[in-house]
Each structure stands twice: as C-alpha cells, then as structure tokens.
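The full complex has more chains than appear here; those shown keep their coordinates.
Every chain is named by a letter (A and B) in the order it is written, and numbering of its residues begins at 1.
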Amino acid sequence: MINKEEIQNQMIQAVETVRQTNPMAGSITNTVTINFVANAQLAVGGSAAMVYLPDEGEFLAKAGGATYLNVGTLLPIYEQTLPHIVKVLHNTGKPWVLDPVAVGIGSLRTQLLQQFKDYKPCVIRGNASEIIALAGLWGLEGGTDLSNVRGVDSMDSVITAKTAAVALTKWTGGAVAVSGKTDLITDGSVIVFSHGGSHYMEKITGSGCSLGAVVAVYATAASPFIAALTATAVYNLAGKRAENKVDGPGSFQIQFLDELHKATAVDIANNPFEIEEV
Amino acid sequence: MINKEEIQNQMIQAVETVRQTNPMAGSITNTVTINFVANAQLAVGGSAAMVYLPDEGEFLAKAGGATYLNVGTLLPIYEQTLPHIVKVLHNTGKPWVLDPVAVGIGSLRTQLLQQFKDYKPCVIRGNASEIIALAGLWGLEGGTDLSNVRGVDSMDSVITAKTAAVALTKWTGGAVAVSGKTDLITDGSVIVFSHGGSHYMEKITGSGCSLGAVVAVYATAASPFIAALTATAVYNLAGKRAENKVDGPGSFQIQFLDELHKATAVDIANNPFEIEEV
C-alpha cells in the first residue's frame, strides 16, 4: 500500500506545479455556481474557461489539461455538447472530472449520465447520494435504484457510499471523491478519509461544484487519486481556516477564496487524513 | 382585522420552522442573480435548486415545498418550461411566487405572464412599476397599459401600486409584496408597510430577486401573506444592520448574507411595520 509520506510528496508536487504553470481546466457547468467555480480555480492557481456549444467544448477539451463536466443546470444544447466533448476527451486521453449533480432528476440528465459510462471520467465527485445513484445507474455494486437525491442535497452519509465509490473506480480506473462531513477519496485500492472543512460549506452554494472544478485543475498535474485528494485537502484546510475568521456564510465564501489562494503546498499536504486498504 | 401580535407570532413560527426543516424551494430564475438567490435562500435556512428543462422543473415543483419563478432572463426553452411548471404547481396545489421582472419587454415575456393569470401565484413580488404593469396586463383595477418599467428599475413609488396590488390579491387569493423605500405587503384585506432596508440595496443586483426566492422559502411554512411579510422583514432588518457595518456595495452584499443568517425570529418579527385595513 502507498504510504502517507509518498502521498504527501505527490500532493506538494501537484500544488506547486499548478501554481507554476497556471494550467487551464475548461468547464461545462451550471449557471448557479459558475462564477464561484471559476474564482476557485483561479484561487488555487489554475485558469478557467466555460462554454456551451459543441465545437467550443471540443476546443476547450483539447486546449485544456483537464476538463470539468457538471450536469447541474442542463440546457437543451447539452444534449449535443456533452456527448461530443466526452468523446473528444476519451479519444485524446485527456482527464476529466464528472460531477453527477442531482442524478435521477429528468430524462436528459439520466440519458447523459448513462452515456458517460463508456467514456470513463478520471474522477467522479459527488455527495453520498449522488455516488450511490450513479453506481446504480451504471449497474455497479453498491448502487441503488432508489435515489435519495433531493435536489442538490445529500440524504446519505459518506460511509454508505463506500462500496459504490470503490465499484466506480474499478470501472473507470480512476478515483472517486465523496463529499460530506468527512470526505472519502478512493482509487479502488486505498481509501483516504480527509478531515476539516466547515459547517458553512452547506450554507453557501457551490462548495461541491467548485471542489470538482479544482480537482480538474490538479488533474492537469497529478494522478486522478492525488488530484482528488489534493483538492479535497485544500478545501478542508481553507474551509476550517475561513470559518475561524467569519461569522456568517457571506463572509465565509469570500474568506474561503482567500484561504484557497494562501494555503501553502506543505499545509495542504499536512491537512489531516487517514489511509486504509480497500 | 388580524392584530399585530398574531402576525408576529406567525412570523416567528415561519422563521423557526424553516430553520428546523431546511425546506427546498426550487427556482426558475435569471442568470444575473441566480447565485445570490441561492445563497440568500440558504442563508435564511432553506434549500435551493435551479433548473431549466420542463421535466426537471416538474420534478422540482413536486419535490419542493414551494417554487420561485422569475422571468428575468428568458431563454427559448422557457416557452415550454414555464407553462408546464405552473400547471403542475396549480394541479398539485403547491404555492409559488411570481417575480414579473421587466414585464412589458418582449413578446415571450408578455405571453408567459398572460398565461400565468389562470394559475394564480400565491405571492407576486415586484417593484411598483412591475405590479402596476402586471395588473394592467391581467386587466385588473389599478393596472395600466402604459408601463413605466425601465429594464429592471422602477419609476413609480410603492404607494402608487396600492390599488393594483390589492386587485391582484383579489384575483389570486394570495398576497402581493411591492418593494420600494418602504415596502407594501397586502393580502387584500390588510395592508402592511414594512420599514428598514438600505440605500445599498439599489446598488447591488439581486436584492429584489433574492427577496422573491426567500418569500418562496417561507411559503413552504406559512400563509402567502405571512411568507411575504416575513421575507420582507428579514430583508429590511438585514439590510439596515449590514449598512451600518460597511462602506460600499461590495461589502454590503456579503454582510447582508451574514445578517440574513444571523437574524433571530424575534428580531425579524419586531422589525418595524404598520397595519391598516384595505
């Protein structure tokens, strides 16, 4: 099993490479949190770009080091854009991060998420309910037909998604990050529990989306597993630090962006986590 | 006539129920202020979800305790989504809040707002010009053909919309909230004037939209009239408190979200208001 120090060294490497190279990770994402997503990507040292049209999505997929796809607020054009972009990503071997927001709502969302199965995202990030429902949609172990998704909120705790998360990594060959009070990240061989964060994260919109987009930034410079863990760690660190300085959710989101920007590579790698074998 | 203490007790009840139950109030709303709308709903203790497609709108309408419909930035798909969702809301008896932003601009906006007449929103929130123009569009007393709407700004003062507001409540059986320096809320039998707020509210985008969405949050737990009044009161309270702590519109919007989150039920109920019979 990979040891903690080796993981931390790779995390430091990922953070520093991103800060030195300002890599672009394009997104197709929802209109609710699109601004926060872009600002979070910039705060950690990446570059952001968002589009809607199929050929523009293809351009971003090819030009970027990784891509973030979030199905939050589907528009009709997504029916053409998303299948096209995942094919381009798959054919070019570029990493991409899937955020299966509100899986189970609506026919287009279901159809798109089913199509994505064959194009294997390098990282899947969601709350426990979404991870379980996606595994169910893809016919994998730990999944269920009975989605507990309520809009964008999770009704399940992180640990209940463990089997589904591992099954998804076995299928994709990548990593899964399950967001919750304690976050679970797995590559199918080890499971990491990452600690920190803030109760304010549920009181602002976009902490989940922007985390997925920051995973994509790190995926330009690290393995899927290290990218998912590094993004989760900087979120837990910045969330905890920001909470200590504010007394409301408005101030929290601003302070959180500041802390994302200020966190050092070493502090990110030292944010508390535990490893166990699957 | 309902007395002040009874109103205040119901306001306290609404605030506390929302904080305890975290009710979901889905929205179809404009892209300009969609993030602020979601964050305001979360700040008062609600849960937010936004979509564009017809079947997803139907899901949210059924899953949520109330729904917020804002016609600010219409997209072509709205022609299908909005009529579908108001039928679902009407058939299921679910409360919904209408924000007739910029009524009078464009043919689709006019067509949709005309269609809404038969589906009777439980609360209509707008500035004076919008309330007068909507009453005119619906052929009700106090309305006028000569819209004074200039983009999203009001050219009329709140009191000029009194007759139109009352006429709208007579038609819908619900409540109307007219936003201005002093806010007017009526259920057709009493009129309340709610005081407070801040001059900065006109210097940030989204104070009106997010107020409508917060009305929807309270409409999951209270009558249309109490929902409209409670949302207006917490806005006036938070606006006043925020203004005292900042010296610019950027800081104001952040502090305002903090104050929405921190306001107690009793403070909200005690925010100054006067009642008169219609």
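Everything that follows uses one rule, which is that a contact is a pair of C-beta atoms (placed from the backbone, for glycine too) under 8 Å apart; a residue touches a chain by one contact, two chains touch by 3 or more.
Being a predicted model, the structure only gives us computed values, none of them experimental.
Asks: Can you report how many copies the full complex contains, not just the 2 shown in place?
Replies: Per the structure file, the complete homomer consists of 3 copies.
Just so we're on the same page, only the chains that are shown with their structure count from here on.
Asks: Give, as an integer number of Å, the spacing between the C-alpha centres of chain B and chain A.
Replies: About 34 Å separates the centre of chain A from that of chain B.
Asks: Using the touch rule from the top, collect the residues of chain B that touch chain A in their complex.
Replies: 24, 26, 31, 34-35, 38-39, 42-43, 47-53, 55-56, 59-60, 63-64, 75-77, 253-259, 261-262
Asks: Please give the residue numbers of chain A that touch chain B in the complex, ascending.
Replies: Within the complex, chain A touches chain B at residues 30-33, 35-36, 72-76, 102, 105-109, 150-153, 202-206, 246-251, 253-254.
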